[in-house]
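Missing here: one protein chain of the complex. Every other protein chain is in place.
Lettered A, B and C in written order, each chain numbered from 1.
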Amino acid sequence: MGMIANAYELIIYILEFFGVYGPIKNIFQVLGIEFVLKIIIVLVEVGILFVFVLLTVMFLTWMERKVVAMVQARYGPMVTGPRGLLQPVMDGVKLIGKEDIIPEKADRWIFTLAPFIVFIPALLVFIPIPFGQSLIISDLRVGLLYIIAISAVSPVAILLAGWASNNKYSLMGAMRAVAQDISYTIPLALAAIAIVLFTGSLSTVDIVNAQSGTWFGIIPKWFIFLQPLGFILFLIASIAEMGRIPFDFQESESELVAGFFTEYSGMKFAMFFLAEYAHLFAVSGIVVTLFLGGWSFPILPFVPPMLVPLVSLGVFLVKTYAVIFFAMWLRDTVPRMRIDQLLNLGWKIMVPLALLNLLLAGFLITVWGAF
Amino acid sequence: METDELIVNMGPVHPSTHGVLRFRLRMDGEIIKECTPVLGYLHRGTEKLGEMKTYLQFIPYTDRLDYVSAFPYNYAFVKAVEELAGIEVPLRAEYIRVITMELNRIVNHLVSIGSLLMDLGASTMMLWGFRERENALQLFEKLCGARMTFNYIKPGGVREDIPEGFIPQLNEFLKDMEKRIEDYEQLINSNEIFLMRMKNIGVISAEEAINYGMTGPTLRGSGVNYDLRKYEPYSIYRDLDFRACVRNEGDSYARYLVRIDEMKESLHILRQVVDTMPEAKIVSSAKYGIAPMTGAPSAVSTYFPRIFAPPAGEVYSRIEAPKGELGFYIISDGTTKPYRVKIRSPSFCNLTAIPKMVQGLKIPDLIAAFGTIDVVLGDVDR
Amino acid sequence: MNPAEELKQKLPAAVVSTGMQVNKPMAVIKTEELLNAARKVKEMGFDHLSVITGTDYNDHFEVVYNFFSYNNKQNLVLKVIADHDKPEVDSLTSLWKGADWLERETYDLVGIRFNGHPNLVRILLAEGWMGHPLQKDYDMMRRK
Partner (left out) sequence: MAWISKNWTMSGIIKGLIVTLKHVLHIGNRPTVTVQYPYERMKLSPRFRGLHAVDENACIGCGICEVNCPNGTIRIVKHNTRWYPQVNIGMCLFCGICVDVCPMNAMKMTGNYELADYTRESLIYGPDRLLFNKEVKQ
């Protein structure tokens, strides 16, 4: 199992296991279009990923409501499906059925384009995330850089959306989102670089592998124990990146009505909404990958090799949902900060702390190396 | 770089203007250079209505001024009428009135704090506040059949005696509420983000607060130790032991803390009232009374008159409503309808100070400061 | 000592008469002397302007000011009589900022003009509204 690096190889392995890969490959070879088979397999794996992500996102919207409801002594959605589980489907149906309004004074093209520019990176960011052993679309050698780079696209789209709406609230929301994203990507990246110092690789798989195993047989070798400060900084920065309370300035509904998507309705609104939750899932997954050991878990070596992808996927999801739950829990507890306070926090506190953390990491590695 | 001023119309339909208030903001980026409240979107001409209705008919309209805390509005109007006509009120009725008003103060502060935190983005407090409010509303419903617009306090007494099972339920509420207030304090009082948002925001000094005519918790948050219940006692407040809750900082956080303290004080008052309530079942004075109805299915006792005309004169009577000083100025010409009703509503006068409070701050601060002023637009626009 | 009497002693020229409004001391002030009297009232410690009421009595307007002193815990009522055809009194905004909106409201609903008010425009009713609803001859049936 160890040789299977990514989902592409896993699909081929499964097909071979059932003995169908050879004949199929032969057919394509005879036709001389072997590359089509590759494309088909890639499309299948990407399709599975996207379906999985979209289902997760739908589930997350339900979960968000349920967690809020539990905190607030309510039921939350209860009518559609068992305990309201189908509520996201109904919401989707409703949003599709809604009129798609484009304001008269809006910049039509940019207004229409912006939701897509938000939505697509939100899905693309999943490509180098290892959901489990060999459950990764592509183990990019610059995986971490790719993630940070792709996340940096969404503020552009938000600015486009806010500007194109031709609404003052939208514009202010967009400006805030950009200011916030820029000032938080830096501590986020700095905290991630400390991890890279430890692993010596930007590849997410390498990062996860570096965290498998234990110290003294009890404590898992997760980076959270080596980098507690880095973890806290990364978590705060990623909540800010997600744009959730206490850092949800881009929409801050009590100040800016709905921020950059004030003017959006129908399916375009749904795309912002989905992108938000996809982002939540992705960022939580990244937190897990970098600091909580990804899919690795001390019991994993004792699992039969056939089941490792499944079990590791389970481990990864449990950890990710724990982070997501924390984000939701935090959202129900704290009020929103003010934008200038957030920027103060970002530049004056988190960036110096992240640099300090980097220094600590370097020191630790040097000391470690000396032994 | 050349920049332009941004004129933002916040409202009349906006999530955090608590109704249909509009702020015309002249802004430099995110900084408010000038804030002009624009009122009148909910103006219903209540003062003119008062000239058209009889004294009894006007009481339901007072409910609809501040729909969050309607009992004090009932009472303020009725108190003015009683002063005008010189009506004696039975002691038990006064006790019931104080129960309703103090419960309503708790309800009002729950809504106020809840909506403040909702505006700050913490929806949990809002829902928790409404959870406890619901219990109080059920008490109101039990008492007078309505949850928000009561029409319960009448000249010379109250509409009905308290029903069976009301006092035990009230005691339960008081016990529950104590624990809940602890929860709230634990949830928000020391929350760092909350403190960052509230401290030194919307500061108004004691002199300015007085000069602007601010009253109630907003005034006491600025360090003026003044509570009409204490220093111009009406009803049975003279006999009760409580204190006026004062904070000296004058910022949003102080105003918030005053509200929390007032809830505790109200619980304290309610406990005393329940303990010392007279047993005599007289809830309406019979000065203008007609004979009680016989064979009434419910306890609807109609001691108060159908035709009621106080002597000519004028009166300005004020009480400490949850939001501040609430006054009714009634001029009677001896007929069954008031000649003029003027409502001195606390929200309206407190709102006067908002342009001063928020100048140079940012939109989120406007929301925080505005939330701690606690206005209800029905009360502002009348 | 009754603050209304005190005011009369201090400003005999301004006070027309003194009396009681239920249990609050009241002084009727000459219209043109209002600002002086108000200044004196503020010096006497009445720092809280509780309410401004305007009333239409068909032949004249009355403007009533209710004051309160936080230090002395005293009430004082000032009453000013304004001409019905040209209801004008002095504005107290220079002394109490809280008077600003109360005067605007009185102007809006009762139609009394306050001289020296910085921004005497309608506050509750829409701009361009005709008439003042709390005047007794206001035609309620006319469409605005």
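Here is the rule we use: contacts are C-beta pairs under 8 Å (C-beta built on N, C-alpha and C of every residue); 3 or more make two chains touch, one makes a residue touch a chain.
Small disclaimer: the values here were computed from a predicted structure and weren't measured.
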List the neighbours, among the chains on screen, of the chain that has been left out. A, B
Just name the one of B:45, B:145, B:313 or B:355 that touches the chain not displayed here. B:145
Touch with the omitted chain, as defined above, among A:12, A:46, A:70 or A:153: A:70
Option from B:191, B:252 or B:266 whose C-beta touches the chain left out: B:191
Which residue numbers on subunit A touch the omitted chain? 67, 69-75, 78-79, 329-330, 332-334, 348-349
Touch list for subunit B against the chain that is not drawn: 53-54, 56-61, 63-64, 124, 131, 134, 138, 141-146, 149, 151, 159-160, 163, 179, 183, 186-196, 293, 295-298, 300, 302, 304, 306
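One rule holds for everything that comes next: only the chains that are shown with their structure count from here on.
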Which contact partners do subunit B and subunit C have in common? none
Just curious, how far off is subunit B from subunit A if you go by their C-alpha centres, in Å? 47
Give the residues of subunit B that touch two or more other chains, as numbers and ranges in rising order. none
Residues of subunit C defined as touching subunit B within the complex: 21-24, 47-51, 53, 55-56, 64, 66, 70, 73, 77, 96-102, 105, 109, 122-126, 133-134, 140
Residues of subunit B defined as touching subunit A within the complex: 6, 8, 14-16, 30, 117-124, 127-128, 131, 187-188, 191, 193-194, 196-197, 362-365, 367
Complex contact set, residues of subunit A against subunit B: 68, 71-74, 168-169, 172, 245-246, 248, 252-257, 332-341
